[in-house]
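Once you've had a glance at the structure underneath, I'll fire off some questions.
This view holds just a subset of the chains, kept in their places.
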Amino acid sequence: MLKRVLIANRGEIALRILRACRELDMETVAVYSTADAEALHVQLATRSVCIGPAKAAESYLNQDALLTAARLTGCDAVHPGYGFLSENADFADACKAAGLVFIGPSGDAIRMAGSKSAARDRMKAAGVPVTPGSEGAVNTVEDALRAAEAVGYPVLLKASAGGGGRGIRRCNSLSELPAAYAEAKAEATACFGDGEMYLEKLVLHPRHIEFQILADRFGHTLHLGDRDCSVQRRNQKLIEEAPAKCLTPALREAMGAAAVRAAQAVGYEGAGTVEFLLDADGQHFYFMEMNTRIQVEHGVTELVTGVDLVREQLRIASGLALDFTQEQVLMAGHAIECRINAEDPAKNFQPCPGEVAFLHFPGGAGVRVDSCLYQGCALSPYYDSMAAKLLVHAPTRLEAIRKMRRCLEEFTLEGFPTNAELSYQILYHPVFVRGGCTTAFLDERLPELLDFSRRVAACEEDV
Amino acid sequence: MTNQELYDLIACFERSSLGTLKLSRQDFSIELSRGGGTAPAGNAPIPAGVSAAPAPVESPAVTAPLVGAFYTAPAPDQPPFAPVGAHIKKGQTVCLIEAMKMMSEVLAPCDCVIEAVLKADGELAAFGEPLLRYQPC
């Protein structure tokens, strides 16, 4: 087993990793920027080292500082968490070169999963459904028009080297395509130095369904079921659930098998997630991307399967084989997570860092809280605005919804605004309660939800 | 009230046209009055966390510009750059920090005498950590 793990992250995930290490009797080294000197996990770690100033580029993204700290504190492994360097193939390689176990897949697996068009080809070859689209690149407008006609409008033009939403255009009809093609190609050339384009059918009103993967070094690749993360605002997930209400057992089995093939296709090791779009018909699913790290929302899978995913990461990285089979993975009950962010939905979700003046987390049966907050601590303006993850587990989805409502009623944070009230409104929205949310839900219904919050607030003032 | 908040309050008072300000909180109280230099008789309670007598002044320190191993000398068999008592010129190397097999020289910020070496040779130095104390001269 690993002896001492450097936690190359901050916030709740750093604390999550620390807890898993502690429960396996592994020592922990916390690294922190000057802005995080008072952080909870820094105080709980076996040892803590300041690695740089507040700016992430000079601290949490500073590979030299991390590797130096790992070496000098005698670590034998590095856990990258999520975000920061967690999906940086070069960092995975650098850890290996420095004699450290990178707790995640190999640099090559990260590279393969990270390249959009290469991953698409590889998935197709492995029999994983991908969105209908062009065979390889579309090198002329004529190629693009032919491909679009074959799959049907609307379509997306995408830069092969793309990322971050750049070099992408939506075309609703034939007439829009030529101009869009020229624009996207120019943008891709400017942004990535590579104008190669490909084309995909646009899936309208899809659901975001993802499968949790675990793979060890001995060729065992399993999935731990699905999550529905369709409640998103501008691709930022807000509420996640497991299992997805919309999947039939047959579809779940087919998607799970596809997810396992996807992971095997890139030679995966550790914990990862295969994301799919599920068509509005609830029948067709398409590979979207593979995330080669632990995810924010991993807790809902832990609640329904009883498997501690970070513990499994640490065991796999220690060279142990998975000690259960696909057949032994059982999902029991329903879990929901709400992300509590320090942001003001009424002010266009402006981040609102600040000091925690009063804090009370919900507790009791079927409730889990993952947070690095404590009363009196500051939520730093330098990093993301996530303040806490509230999770519930109950026998049925409706009971889980009611439990989460109860939790949001109990949850009290004074010092800065959060999105808790918005999540509470969503938990009462008929579309959500029916299980009918697509990825379009939150962006479309936001005015309605905010208006309701305003009216509630006005009522309360009157009282 | 943190010290920073205290300084902010004093600044606010100075910008204002107030003659006096007295503030008392559960574990804290303060009195401010303008000009003259005559402190109110009988002495306002000392704010929590603020020392009444001047704190024993610590000498300035050279701090680690990055995380790494601290070395006092260019090589194990060489004399240290800056032993206690050494007179050092501004810009002269006082120690090395090694990170990823790269040695970074840490330079004296001014002419000074070394008062103390705060870390053992080869020990981990965290970012911003004091390494040597000096007396400017």
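Order of writing sets the chain letters: A and B. Residues in each chain are counted from 1.
Quick note on the criterion: a residue touches a chain if its C-beta (ideal position, glycine included) is under 8 Å from a C-beta of that chain, and two chains touch if they have at least 3 such contacts.
All values derive from a computational prediction rather than experimental measurement.
K.L.:
If each kind of chain appears just once in the picture, what does the full set look like as a formula?
P.N.:
Tallying all copies in the file yields the formula A x2, B x2.
In the analysis below, only the chains that are shown with their structure count from here on.
K.L.:
For chain A versus chain B, what separation do you get between their C-alpha means, in angstrom?
P.N.:
That pair's centroid distance is 42 Å.
K.L.:
What residues of chain B sit close enough to touch chain A in their complex?
P.N.:
Against chain A, the touching part of chain B is residues 66-69, 98-100, 102, 124, 126-129.
K.L.:
List the residues on chain A that touch chain B in their complex, please.
P.N.:
Interface residues on the chain A side: 34, 49-53, 59, 64-65, 67-69, 72-73.
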